[in-house]
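With one protein chain held back, the other chains of the complex are shown just where they sit.
Order as written gives the chain letters A and B; numbering starts at 1 within each chain.
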Amino acid sequence: MGKKGFLDNLPEKLTYKEVMERVNNWFRAQSLWVIAYGTGCGSIEIAPTFTSRFDAERMGIQMVATPRQADVIVISGYLTVKTLKRVIRVYEQMQQPKYVIALGSCPINGGMYWDSYNTINLLDDYIPVDVWVTGCMPRPEALIDGFVDLANMIKQGKVEGWKKYLDNIEDYRKNQKKIIKNWNMPNYNW
Amino acid sequence: MENLLEKLKENYKISDLLKQRDDLYIFTVDKSMLHSLLYELKNVHKFIHLSMIACADWLEDGKFQLSYVVTNYEQQIQFSIRVFIDREKPEFLSIINLWAHAEINEREIREFYGITFDGNPTQFEDFALEDWDDIPPMRRDFDTIKYSLENFGERPGRHSKKVRKEIAVQYKEWSRK
Partner (left out) sequence: MKIGCLLLVVLVAIFYGLFLGGVSRKLTARMQNRRGPTVWQNFIDLWKVFRKQSIINHGIMYYIGPIFRFTGGVGTLLLIPVMINSSCWSNLSFGGDLFVILYFMFLGTLGMALGAGESAHPHSAIGISRGLALATASELPFLLAMVALMAAYNTASVKDIVIAQQGGLLHWNIFTHPFAAVAAFLAFLGMMHSYPFQIIVAPTEIPVGPATEYSSTHLSFMFSGGAVFGVAKYVLIMDLFLGGANDLVTVLWKTFLIFLWPLFITNVYPRFRTEDAVRFFWYIPALSGVIGLLIVIL
């Protein structure tokens, strides 16, 4: 994945905090831990990505089973309202900094289920998304391309999704509570 | 099979008999006769498997149609028995004392069409939709496109291009190079 972006956009005055942030980002980009949660039909493309043919472990990406230790959540495919409630709970249990990859065309504009009463159309209204991977379903090479893009963006320091979520939590909650009628979980899940 | 159908025609007043395939017969019966007909088919004539309960919405006639599909595995014959009930007051009697697993089929029909079945203890639990508060979604007067666009929004620019035409134009450009 090279050193692209690590030395880009250096500010004139380098403070200790800036340098440490860049070093941290360089380490974070090379070891992304994905939570093993297949939310839709795209999870059938995640499984080959982590096995021998399209090896994703050579970039340091591995699957963990608990949201407390994960960095990335891959929303693979459509989300029904029922699953969205659980995804929000899982996303809020992950520790900062965290990233979201949206796989397929259903999170972008509804995909082939745009006219269904049960699936959401715009994922961006409910959780912040960093990388969109198009396709129905994208092949494992496309998903690895998405991971590489995410790693390059992290090294350049451009990934702000989790900060945006914390700053605009009221707007996101309003959107979420509009479609999730029975909010029987704690108000903040972290 | 023909003499069986003749006998049933006299006893239960079957109408609209249609031999759809060699192994599938479809007919209509009055809703008061259904339970005794199913009892006789199950216990006497060996139609022991309830394969499906399906429902159709006749909006213009003001009726719901329920189809009970029973199968005889020794002779490999299926009967699809149709029953019409009123659309304004959709109530019917449950058949869980004949087949206990019909409880789940009737729960699904209650969630998607709104027909209540007397005697089914779990029919008001959620089957596939959680906390649904609109009219039952499989009815024909439920506008699903309007519901989706109102509640979930639309990404601008979705309808601006004809996709197949775009692909054809771009493919011609790439293949020319």
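Following the convention adopted for this analysis, contacts are C-beta pairs under 8 Å (C-beta built on N, C-alpha and C of every residue); 3 or more make two chains touch, one makes a residue touch a chain.
Keep in mind that what you see is a predicted model, and the values were worked out from it rather than measured.
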| item | value |
| --- | --- |
| Visible contact partners (per top-of-document touch definition) of the missing chain | A |
| Missing-partner contacts on subunit A, residue numbers | 24, 27-28, 30-31, 36, 51-53, 55, 57-60, 63-66, 68-69, 71, 95-97, 190 |
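We adopt the following convention: only the chains that are shown with their structure count from here on.
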| item | value |
| --- | --- |
| Approximate Å spacing (C-alpha centroids) for the pair subunit A, subunit B | 39 |
| Complex contacts: residues of subunit A adjacent to subunit B | 81-82, 85, 108-110, 114-122, 125, 178-182 |
| Subunit A partner contacts - residues on subunit B that touch it in the complex | 129-131, 133-134, 137, 142, 144-145, 147-149, 151-155, 158 |
